[in-house]
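Can you read through this structure? Questions will come right after.
Only one protein chain is missing; all other protein chains are in place.
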Amino acid sequence: MIRVAIVGATGYAGVEALRLLHQHPAARVSYLGSHSQAGTEIGKLYPHLGRAGAAVLEPVDPERIAARADVALLSLPARQGLDLAPRLLALGMRVIDFGADFRLKDLEAYDRYYGGPHTAPELAAAAVYGLTEFHRQEIAGASLVANPGCYPTAAILALWPALRAGLVDPGDLVVDAKSGASGAGRQATPSGQLAEQEANLWPYKVAGEHRHTPEMEQELGLAAGEAARVTFIPHQVPMSRGLLATCYARLRAPLDEAAVEAVYLEAYGSEPCVQLLAGRLPSTRATLGSNLAQVAVRVDGRTGRLLAMAAIDNLGKGAAGQAVQNMNVMFGLQEILGLPLLGLVP
Amino acid sequence: MIRVAIVGATGYAGVEALRLLHQHPAARVSYLGSHSQAGTEIGKLYPHLGRAGAAVLEPVDPERIAARADVALLSLPARQGLDLAPRLLALGMRVIDFGADFRLKDLEAYDRYYGGPHTAPELAAAAVYGLTEFHRQEIAGASLVANPGCYPTAAILALWPALRAGLVDPGDLVVDAKSGASGAGRQATPSGQLAEQEANLWPYKVAGEHRHTPEMEQELGLAAGEAARVTFIPHQVPMSRGLLATCYARLRAPLDEAAVEAVYLEAYGSEPCVQLLAGRLPSTRATLGSNLAQVAVRVDGRTGRLLAMAAIDNLGKGAAGQAVQNMNVMFGLQEILGLPLLGLVP
Amino acid sequence: MIRVAIVGATGYAGVEALRLLHQHPAARVSYLGSHSQAGTEIGKLYPHLGRAGAAVLEPVDPERIAARADVALLSLPARQGLDLAPRLLALGMRVIDFGADFRLKDLEAYDRYYGGPHTAPELAAAAVYGLTEFHRQEIAGASLVANPGCYPTAAILALWPALRAGLVDPGDLVVDAKSGASGAGRQATPSGQLAEQEANLWPYKVAGEHRHTPEMEQELGLAAGEAARVTFIPHQVPMSRGLLATCYARLRAPLDEAAVEAVYLEAYGSEPCVQLLAGRLPSTRATLGSNLAQVAVRVDGRTGRLLAMAAIDNLGKGAAGQAVQNMNVMFGLQEILGLPLLGLVP
Partner (left out) sequence: MIRVAIVGATGYAGVEALRLLHQHPAARVSYLGSHSQAGTEIGKLYPHLGRAGAAVLEPVDPERIAARADVALLSLPARQGLDLAPRLLALGMRVIDFGADFRLKDLEAYDRYYGGPHTAPELAAAAVYGLTEFHRQEIAGASLVANPGCYPTAAILALWPALRAGLVDPGDLVVDAKSGASGAGRQATPSGQLAEQEANLWPYKVAGEHRHTPEMEQELGLAAGEAARVTFIPHQVPMSRGLLATCYARLRAPLDEAAVEAVYLEAYGSEPCVQLLAGRLPSTRATLGSNLAQVAVRVDGRTGRLLAMAAIDNLGKGAAGQAVQNMNVMFGLQEILGLPLLGLVP
């Protein structure tokens, strides 16, 4: 039985990890760490935890964590992992960081997007980017996995096969992504209240401002073998969870849809967490509460574009679910052990 | 491994049973029966099923079902169980009926509310009402379990301890219940479209018209040891799932809240699927996707009323979840095996 | 052209008054007062105001308000009207208070529910309770109108005719009411975020704790000519606006529905803002954005109860719409001038 510490357990990704691990047959949560709420029963913050809510949040003390857990899931604000991850690793733990502190190999980009210098550059270099489907083998041996952001997970799943096969121009990519409100975290704002958010849809952080931009470009560039350039606009949608990335790429040469589908089938045909749709399109609800990603691809011959779409649960495959998937890989378990793969419908 | 047939698998309760059993460690779905859609892949109707959607719906053929399954979950329109259940039982199967055909012991009430004579009265007498918490022992030995309706599940969980302890008058009960839209089933109507149902809340089938009225009265009367009389108004609420019953009962004598809470703690303190709340009130979201029921009780000394509230997921503890709970009991498994008990929050 | 000051313009009821008056042919908003945001363009807080958002919030200065407006709509936290209303009245203004400071004639109840002694008792006595349909004549001549609470508006509209006609026992009333999230105001909390409030429904302030309890009892007692006693439970529903009161009363004698309907038709047949429904039941969506109330009544002969239901928009007939209706009456205008009476559907 793997003993798991969740550090930053009161955030949405942390509490989703708790929910998922509650049903995991080979892991159990042995430590709930919180900087701000140590001493509180987590059920006071989250009444949906039922009897599991009786667990008491504890301080973020590396020694205690390492004594009681084999792996730490860090669900912390940006930059907080820079200090904590090295200490946990030094104590012999394995670490899966939900944050962005170890995702970028280009540390200048990190500094620019995350407000200052990276203080653990050797770890950034050693960390494995945890998009399981594309880094499975490195994840298996990794001490530190940088769990991907929600938007990058969907965009990369949508575009990776086309870039890897050289079908599209990596310099001309548009990612129009839409996320449920939980992606914004638990901070309460008037515009996030249901009273104002019902029937409300809006774009935000346009023109490359969003921190997930360099992350997409890094991984899509790796797939293409040359630099990728993404115009990215995220949107907030009036729903609790769910994320759809609609991606527009320029075909390098005219291609029929069957040829493109064959490339995607090759990439995803045996992936347990990716459902490649033929004859239908992804929908977020189909992934609700699960670790499933739905992917579809189309060719718009008239305008010479490839259209690739992926739907995920932003807290599932987009955060905590993928972390559990990575944990399974790191510990040699069946990759989907304990992971729901059916969405909550209706 | 228990082999389970779901008959009527394309309805909301049926497909939720499929979702739950997909993760059950000691049961597997071996037959998906459908009157109207035999031959169709269920994933064509429900894209959230991922790879499980490849299963093909089969005809409702008792012989084939009995040959391939140990227990049948019937999720059928009213009156269709009258014919099918006896045939499956005669073939040696055990049956859990999600419908109302075997819930009522008063067959005159059945005839009045369900449009004609009951054609299997001896089975109605033998069937066990499957509100697990109150009929656990009979369920263990039952061949035919009548799985409760969603509204009765919540109302009975809210009121049962008070009636059993004689605290309130069974002749003066008000149940004001609110349900998510999935309770109305999959029939498409303009008023059920999100375009018209967003921000919409309405009562329906007031004044005892709703079929769940006699079911509540039967079980609450059993608890009280005398006839119960319920004024019941259901409401539809703009949400997919979730059900809250707010119940108003007349106290037989002034009582302080601590005394009432002690009665409820006695009833529910060891129940794995019932969370008795102290110092807070139930919320539907806390039960989303799970088999959890949240119950709270208060005394309004000023008006001499006991106020009892229960929240469930109408497709979880209110339908498919409770069916799995009953199945576990019937087959001697741990009662909560494979059942989620944490809600999907956020 | 009536010049209107809105004081507390940044709250939900205040900004809804602004929206409604923007289209009023005989009134215009001449002053927007705010304690906390003076100096700010209101459009910075509320982008939906379009060009009207260019108006700048001003301090709450009674002299300036009185110099620039004929009537003040006060949309303030409890107890803040106690001081401001007398000052505005002394300056010759007419005042419509959206708050509760002048609704209750029983000042002991005020003190108990609103945290301390009432400091303007003579004004509390002189103020007219602004449920237009029942106090129309006094409103016409009033200087100070206490605009009703949202829950009382719906509950009183539902029950008043039955109590006035002596059909039901005023000592045995249950009001189960459900409100959209805007009723809780603009304070941001995690549970109010769409991420947590989607698919969430919960009761709150049960057992007579809610401040609207004495207000309902006052007006229902007036209707009955004897003390009324209400068991009241409010609920929050996952929608932005809309309020439904489902009321249960004990019939004094068996009555058929036609007789009850005749009583309600007598009360509401000529009311422009009340739609008495025959053969259907109220729904909140039908009133969205409007000043309409939908009312229906039924008899549950089996349990001897009268069931009365009313749906309103909590910010329309439940707050700002009713204030405009009262303003129209106070200034001798056509009662529904400028008021939308059709809901926003779909």
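Should a chain be cited, it is by its letter among A, B and C, assigned in written order, with residues numbered from 1 in that chain.
The working rule: a contact is a pair of C-beta atoms (placed from the backbone, for glycine too) under 8 Å apart; a residue touches a chain by one contact, two chains touch by 3 or more.
Predicted model, so just to flag it, every value in this text is computed and none were measured.
K.L.:
Which of A:Arg103, A:Arg241 or A:Lys317 sits in contact with the chain that's absent?
P.N.:
Final answer for the missing-chain contact: A:Arg241.
K.L.:
Which of these touches the unseen chain: A:Pro47, A:Gly221 or A:Pro282?
P.N.:
Only one listed residue reaches the unshown chain, and that is A:Pro282.
K.L.:
Which residue among A:Met1, A:Ala54 or A:Val206 touches the omitted chain?
P.N.:
Answering carefully, the residue with contact to the hidden chain is A:Val206.
K.L.:
Out of B:Met239, B:Cys273, B:Ala286 or B:Leu341, which residue would touch the omitted chain in the full complex?
P.N.:
Of the candidates B:Met239, B:Cys273, B:Ala286 or B:Leu341, B:Met239 is in touch with the missing chain.
K.L.:
From the list A:Ala195, A:Ala293, A:Ala319 or A:Leu333, which touches the chain that is not on show?
P.N.:
A:Ala195
K.L.:
Could I get the residues of chain B that touch the absent chain, sorted low to high?
P.N.:
12, 180-182, 184, 186, 188-190, 192-199, 238-241
K.L.:
Can you name the residues of chain A that touch the chain not displayed here?
P.N.:
Considering the whole complex, chain A reaches the absent chain at 174, 176, 178, 180, 193, 195-204, 206-208, 229-231, 233, 235, 237-242, 244, 246, 248, 281-285, 288, 298-303, 305, 307, 309, 311, 345-346.
K.L.:
Over the whole complex, note the residues of chain C touching the chain we left out.
P.N.:
Counting only chain C, the missing chain is touched by 12, 15, 18-19, 22-23, 25, 46-52, 181-182, 186, 198-199, 240-241, 272, 275, 277, 280, 283, 285-290, 292, 294, 315, 340-346.
Heads up, the rule we're going with is that only the chains that are shown with their structure count from here on.
K.L.:
Report the chain ID whose CA centroid sits closest to the centroid of the full protein CA set.
P.N.:
B
K.L.:
Superimpose the Cα trace of chain B on the Cα trace of chain C, which carries the same sequence, then give the rotation angle to the nearest 5°.
P.N.:
180
K.L.:
Just give me the whole-number Å value for how far the CA centre of chain A lies from that of chain C.
P.N.:
Roughly 46 Å, centre to centre.
K.L.:
On chain A, where are the residues touching two or more other chains?
P.N.:
Those would be 12, 181-182, 186, 198-199, 240-241.
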